[in-house]
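Would you mind keeping the following structure in view while I ask a few things?
A single protein chain has been omitted; all remaining protein chains appear in their positions.
As written, the chains take the letters A, B and C, and residue 1 is the first residue of each chain.
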Amino acid sequence: MTPAPKMICMAGLGYGDRVTVYIDSKRRFVVRVSPGGILGTDKGYVKHEDLVGKEYGDSIVTSQKCRAYLLKPLPIDYQHGIDRVTQIVYPKDAAFMIYLAGITPGSHVLEAGVGSGFLTISLATFIGSTGKVYGFDINQHHLEVARRNLEKAGLLDRVYLGLRDIRKGVKLVGLDAVFYDLPDPWNALKTAYNVLKNGSPILVYVPTVNQVERTVLAMRELGGFVDIHVYELLLREYEVGKDATRPRTAMIGHTGYIVFARKIK
Amino acid sequence: MTPAPKMICMAGLGYGDRVTVYIDSKRRFVVRVSPGGILGTDKGYVKHEDLVGKEYGDSIVTSQKCRAYLLKPLPIDYQHGIDRVTQIVYPKDAAFMIYLAGITPGSHVLEAGVGSGFLTISLATFIGSTGKVYGFDINQHHLEVARRNLEKAGLLDRVYLGLRDIRKGVKLVGLDAVFYDLPDPWNALKTAYNVLKNGSPILVYVPTVNQVERTVLAMRELGGFVDIHVYELLLREYEVGKDATRPRTAMIGHTGYIVFARKIK
Amino acid sequence: MTPAPKMICMAGLGYGDRVTVYIDSKRRFVVRVSPGGILGTDKGYVKHEDLVGKEYGDSIVTSQKCRAYLLKPLPIDYQHGIDRVTQIVYPKDAAFMIYLAGITPGSHVLEAGVGSGFLTISLATFIGSTGKVYGFDINQHHLEVARRNLEKAGLLDRVYLGLRDIRKGVKLVGLDAVFYDLPDPWNALKTAYNVLKNGSPILVYVPTVNQVERTVLAMRELGGFVDIHVYELLLREYEVGKDATRPRTAMIGHTGYIVFARKIK
Partner (left out) sequence: MTPAPKMICMAGLGYGDRVTVYIDSKRRFVVRVSPGGILGTDKGYVKHEDLVGKEYGDSIVTSQKCRAYLLKPLPIDYQHGIDRVTQIVYPKDAAFMIYLAGITPGSHVLEAGVGSGFLTISLATFIGSTGKVYGFDINQHHLEVARRNLEKAGLLDRVYLGLRDIRKGVKLVGLDAVFYDLPDPWNALKTAYNVLKNGSPILVYVPTVNQVERTVLAMRELGGFVDIHVYELLLREYEVGKDATRPRTAMIGHTGYIVFARKIK
C-alpha cells in the first residue's frame, strides 16, 4: 500500500541554475551559475563552468584542493551569503515569525523595513510563486541591496519593493500578515491594522525591551489586537563526539524579541 | 507607485468553514462549522449556527457571557486543539525544522513517526495544495488520531498516512526532506538516505542527548551526510506592563534537540 | 607528604542541634531538635526524641515507613524550609550576589529589604560568627518572620534587624557590601554610597527590566559607582538515566536581575 514512487528527472546544473557550494559550516556560498563566473573563497576558487553538468550531491575540489559539496540552496544558506547593510532577522527568529504567521502558499504579506532583505528572501520562499511580499523601507540604499540579494536568490518576481515611510500608511488592504522590523513599530500599528485582513496576524521584531513594552502598550491602547504575545528564542548549538557531547562555548546571547498579535474588528 | 490594492471578497462563515474561537491564551479552539454543532468550553458553550454569517475579526459571547473572538486559524492554534496520544513537536521546534528544511509550496516530504500529527499539520500547511506529506507510524492508533486531527484541520488530502516500520525502508525516492521523530533514528538513516533527493535535508527530533550523539555518530559513520548540526531552542515569554516588563516565571525547560544534515552522493 | 588527618569527634545529635531531615528533593526539613518536638510531613511524622543520638548520614523511618536521611543543614535547605511572606532571592542568585560581593568571614554588610530573610540566612552563614548583617525593612511583619527564620537557622546573633525606610539613610559607615531587594533601589543609592567603604560593592536584585534600567541610570547620574554590570542567571536541572539524559521539562523562566557596582570616592 505504498504510494507510487515520485518520478524525478534530475538534469545536471546549467547556466542560470542556483547551487549552494558547501566547503564547511562557515564557507557556504549560493551561486548562480554564469558563463565565465568564478567563485572566490579563502579555500581556493571554483570556476562556474566546472559546475555545469554536475548535480546536487556531487562534490568538486577548489583550486586549493579543498572538497566542496554541491547542495540544494536552502533559506539558511543566505544568512552568510547576502550583502548586508543592516542587522538581519536571524534564522531562528525568521522561522518562528513565519510559522506564527501561518504563511502559506499564495499569501500576500507586508514587510517593513526591508533592510538587507534576508527576511524578505525567507518570506518569498514560503509564499511560493503565487504569493507576494510588499516590502518597504525608507532608505533607498537598503532597497537596492535587498533587490540585489533577492535577485541573487531568484525571488525578485515575488516581491514588490517600495521606498516609503510605512508609518504614513499605504494603499493596500486584505493582507495575510504584516512583518515589522522598525525602530518605532508603535507608530506604524495603524498602518498594519488597515492593511491586514480581519483575524490575521502581525509580527514585530525589536532588539530592546523598551521597544517591546512600547509596542505592546500601544497595541492595547489602540485596541484592535488580541492574542498579544512576546517571545524570545535562545539558540544553542551542540558539539558531538563519542562520549564527548556538549553545547558549544560560543553562543549569540541576544538577537531580538518577537511580538505577535491578531487583528480584530 | 503603490501597487493596486488587492481585492478581497470576504463572505461570512458558512458550514464547512474553519475558524479559531479565541477566548484567551489558554482557550483557543479551531472549529469546523457544522449544522447542529456545539463548542463546549469551561467559559460556556457556543452554537455553531451562531457563527454562520460572522466574519474573521468579529466577536461573539458564550453562554456564560464571555467574549470570544473569531480568528483565522493558524498552525499554532492546533497546539492545544488536537487530540494527543504522544508528546508533540513543539511549535518553536516545528518552526525551525520547517525553516531549516526550506519547505516550499509543492514539496514532497517524508515524516516518521507521525504520532498525534501536530508536525504533520504544520508540514501540510507549508507545502500547500500541490505538496505531499508521506507520513508513517508503527502504531495504528496513532495513525487514526493523526488522521482525525488532519481532517479537523482540513489538510488530510495533502497527506498519505501509512502503517510501516520506516527502519525497514519504503518505496519512495526523490523527496525534498525527511522529518524523524523516532526513538532510534540512527536505525532509519539508510531509509532517509534512499528517499531523499541528492543535496536535500533531513531533520531529526529527539529528547535526550544520548540520542543526539548516536544519531550524529551514525550519520558520520554511514557517510552520505554533510553540514551536520545540532540545535536546541529555548523559548521565553514576556509579561508586559507599564514600567513592569519581565520574563514569565513559568517556562518549559526542555522539549527536544534538532539534528540537521544534508544528503550527498 | 600528606597532611595529618584532621581529628573529628562526632557526638550524636542532642537537643538544640540542627539537622536536615531529607525524604526526597521536595521534602527536606531543617529541624532544631527539641524535647517533645514532632516533625510532621505528608510522608509521616518523626519524633524529635528519635533523632537524639543519631548522627549526620544516618537514616530513620517516618511513621509511614518512609526512609529519611539526616544531613548537615546547608543554606539551600532553607529555600523550602522557611516561612515566606515575600518572594525570596533564589539560591542561584543569592549565590552569585554573595560571590560577587566577595563576602568573607568577618564582613559587615547591609541588607534591605529583608523580606522573609532567606538571603539574610545565606549572608549570615558566609560572614561567620565574627561578621554582622544589618538588615532593614519597612514592614514590621516581615521583620518578625525574618527573625523567626533566623532563629530557626541559629543565626540570629549575627544579624541586627531594624524597622527603617532605608531610602532615608542610616547611621552606619564602613560596610563591606550592600544588598538591596527593594522596589525602588534608585531612591536608596545615596544611602548605599554613604554606608559603603570606598572601593566596595553594592548588589541590587530586581524582577523587571525597567527597574534594572532606572537603577543603572541613577548610578551613572549620581556618580560614585564604577564597574557597573547587570546579570541574569538561568538555571536548568538535568534528569539522568542510562542512555537517557536530558534537561528537565519544568524550569523557572525568571527570578530576578542582579545589578553590581563598586563605590569610588
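The working rule: a residue touches a chain if its C-beta (ideal position, glycine included) is under 8 Å from a C-beta of that chain, and two chains touch if they have at least 3 such contacts.
All values reported here derive from a predicted model rather than from experimental measurement.
Shown as candidates are C:38, C:61, C:222 or C:235; the residue that touches the absent chain is C:235. Listed for subunit A, the residues touching the missing chain in the whole complex are 207-210, 234, 236-237, 243-255.
Along subunit C, the points of touch with the absent chain fall at residues 1-3, 5-8, 10, 20, 22, 25, 28, 55-59, 69-76, 91-92, 94-96, 98-106, 108, 122, 125-130, 134, 160, 162, 164, 170-175, 197-201, 209, 212-213, 216-217, 226-227, 229-240, 242, 245, 247, 257, 262-265.
Just so we're on the same page, only the chains that are shown with their structure count from here on.
Between the chains A-B lie more C-beta contact pairs than between any other two chains.
The two copies, subunit A and subunit C, are related by a rotation of 180°, based on C-alpha atoms and rounded to the nearest 5.
Two copies of one chain, subunit A and subunit B, form a contact in which over half of the residue numbers belong to both partners.
On a Cα centroid basis, the chain most remote from subunit B in this structure is C.
Subunit C has its Cα centroid 44 Å from the Cα centroid of subunit B.
Centre to centre, using the average C-alpha position, subunit A and subunit C are separated by 47 Å. Centre to centre, using the average C-alpha position, subunit A and subunit B are separated by 20 Å. Touching of two or more other chains is recorded for residues 209, 234, 236-237, 245, 247 of subunit B.
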